Each structure stands twice: as structure tokens, then as C-alpha cells.
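Every protein chain of the complex appears in place save one, which is left out.
Entry: chain A
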Amino acid sequence: MAEKKVKLMQGNEACVEGAIAAGMKFYAGYPITPSTEIAELSAERLPRIGGKFIQMEDEIAGISAIIGASLAGTKSMTATSGPGFSLKQESIGYAIITETPCVIVNVQRGGPSTGLPTSPAQGDIMQARWGTHGDHSIIALYPSTVREVYDTTIRAFNLAEKYRTPVILLMDEVVGHMREKIEFREDQEIEIVNRRKPNCLPEEYKPYKVKEGDLVPEMAAFGDGYRFHVTGLVHSETGFPTGNEKVAEALTKRLFNKIEENVDDIVEYEEYLLDDAEIAIVAYGSTARSAKSAVEILREEGMKVGLFRPITIWPMAEKQFLQLSNKVDRIVVVEMNMGQYFLEVDRISGKNSKVEKYGRVNGELITPEEIVSFIKEG
């Protein structure tokens, strides 16, 4: 057995360590509470491993810089919180349509606007899904322990590379700032995915041409010797703009389908004590920690309650939510917002079971006790 390293680590630190393990070599951003430690630590760590850190003039420049770096072949990340996440939306769309892999971290705080800078919230669930305009699909992940932040950040990079798409890594103030034990094994094998590069002749390269049966084009880096054009306009296989309706439809559908048709590969979730459950709590991020404690309290009192915790928020684990609704009579969605994920859970599970919401929007983490009371009152 290789030696285990045990450390006390903050969620934000684990995010940087995970990103570096995944191969991040570039970070650009504009620091904002409660994500600032991600920028600070990236600034400290990246130059030492041959990477680059740039503090940009604002959030828009931050995401624009990482898109540029990624097009040059470098795995890149930016991190922010609500106000910055709003500013980055336009460029998230640009990364989607140009199929540029990158990771955007949003450590959520109270909103709207500058809101509650130092307090947790989960109000950006729908913004992660639909914040940028136009029809599109998106991958958004949401870890709830420090260990999971590390693993999920690696996964965010892998999915970004595999599907050539921006991946949103959601956290909240509690997950980002909380410190807890994290164990590393020296010999731990980490699966790293790198984008597929073309091996055709440079003059034959079409940057957005997909092979038969494939939905993700091979990606050359600027500097590799392949010439290509990148635009936010609808484009053909050549990368140049076109208004051709067939091309437009095919592109929009492919961008959507490359994610939606791979839901089984992308979706990750945890089921806790659901085997014999009559009531299921649905919760993610820090709220899921409260929900887990609530499940334990209710179990001790003899109630058959379990937890379904999505780690992949988008695309949604629709199949699993349907199965869940066939199994339990009552589903309670607990989240630090007015009921955002609830709407989606209700859409899928609402036909077969009673779906309720329990929320809180005052900047305080929902407690196990209040979840317990809500469930008992029902």
C-alpha cells in the first residue's frame, strides 16, 4: 500500500489541486468572494509548474482569455461568483458555439446583484442552465465535499475535453470555504481525458467536420500548423460563417445532441438509504450535507427516508428521477433558493409522486432540524 497523505483542505483549494491534476496550465479571472482563494492559489501554483495566471481587468476578459488559451491547446479555467457569472454568460455561449473546452467555476453567494457576498446560496441553478442566450445544452456539476470538489474538478476538465464544451462547476460559499479532511494516495491513478487532435494533412483539415457516427469534431490547436477560423456566428464545417438553414439546424442540433445523447456518460449521482425509502429528499452541494444528517435523524425515528443527490445538475438525470418517482410516494427538493431545481424534478417526477419544495434564501445554510420538521409535518 502506498502512503496516504492526509490534509486539511478548503473546497476552493481542492478545486485548484483538482484542476492542476487534470492538466490546467492557464487561469485567468477577476477575484470575487467567495471564490477568491481559487484565483489566489492558482496564481501561486501555476507559475511553478510551467503554467500561467493572469488577473484580468474584469470577468468578461477572464473568460475570454481562457477561451483563447484553450484554442491554443491549453487546459484553462476561470472562477467567479454570481455577479461575475452573470458577466461571463455571453462568452459561455461563445465557448459553446465555438466548441472550446474550458471550466467555469461559480462559487455561489446570495443574489441578485452583489447580494450577500460572504453567504451561501444556490440561486444560480437555472442561470447555469439557461444563462447564455440561444438554444443550447450545458454540463454543470456540483460537488458537496472537499474530496468531491477535487474529483469533480478533474471530471469537469475531462468532460470539457471529451465533448468540446464549456463545463460549469457549481459550488456555494459553504462548499468553497469549508475545510475538511482529504486523503490522497501517492499511487492514486487519475483518469485524464485530452481532446482528440486531427491527424489529417493541414490543407485537408475542417475544424467542425465530424466523423461518421461521431458528434464531436477533432480539435487542432493554434500553433499546431492547422489553419482555422473561429466565430460566434453559425458556421459550416470550415469554421466560416453561413446563413444556410440546413447547416444552422444541423449545427444547433449537434451541439445539443453531443450532450443530451450522452447523458448516461455525463450523469453522476449518489443514492443514500433509498432502497426501502418511502420519502426521498433531493439535495445537492452543501444542502445535501444537511439533508444527509436529516435522513439519519429521521431513520433513527423509524421513518423510511433516503437521499437522492445529483452531482451532475445539468443535463438532468431524468431516467433516475423517473425511477425515483416510481419508488417513493413523496419527494422533497431542498435547496437554497425559491425552488429552481424543484421545477425540473416536479416536471419529471410529479406525475408519479408528490413533489414538494423546501427552500431558504437568507444566506444561512438550511439545517438538518428544519428539514426534519418539514418532512414530519407533511
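Criterion: contacts are C-beta pairs under 8 Å (C-beta built on N, C-alpha and C of every residue); 3 or more make two chains touch, one makes a residue touch a chain; residues count from 1.
Following the convention adopted for this analysis, contacts and distances are computed from a predicted model.
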UniProt lists the protein of the undisplayed chain, choosing from "ATP-binding cassette domain-containing protein", "Hydrogenase iron-sulfur subunit", "2-oxoacid:acceptor oxidoreductase family protein" or "Carbohydrate ABC transporter membrane protein 1 (CUT1 family)", as "2-oxoacid:acceptor oxidoreductase family protein"
Touch with the missing chain holds, among A:H133, A:K181 or A:K376, for A:K181
Given A:Q188, A:N244 or A:T367, the one touching the chain that is not displayed: A:T367
Which of A:N194, A:S236 or A:S293 contacts the chain that the document leaves out: A:S293
In the full complex, chain A touches the hidden chain through residues 6-8, 33, 117-119, 174, 177-181, 286, 289-290, 292-293, 296, 365, 367-369
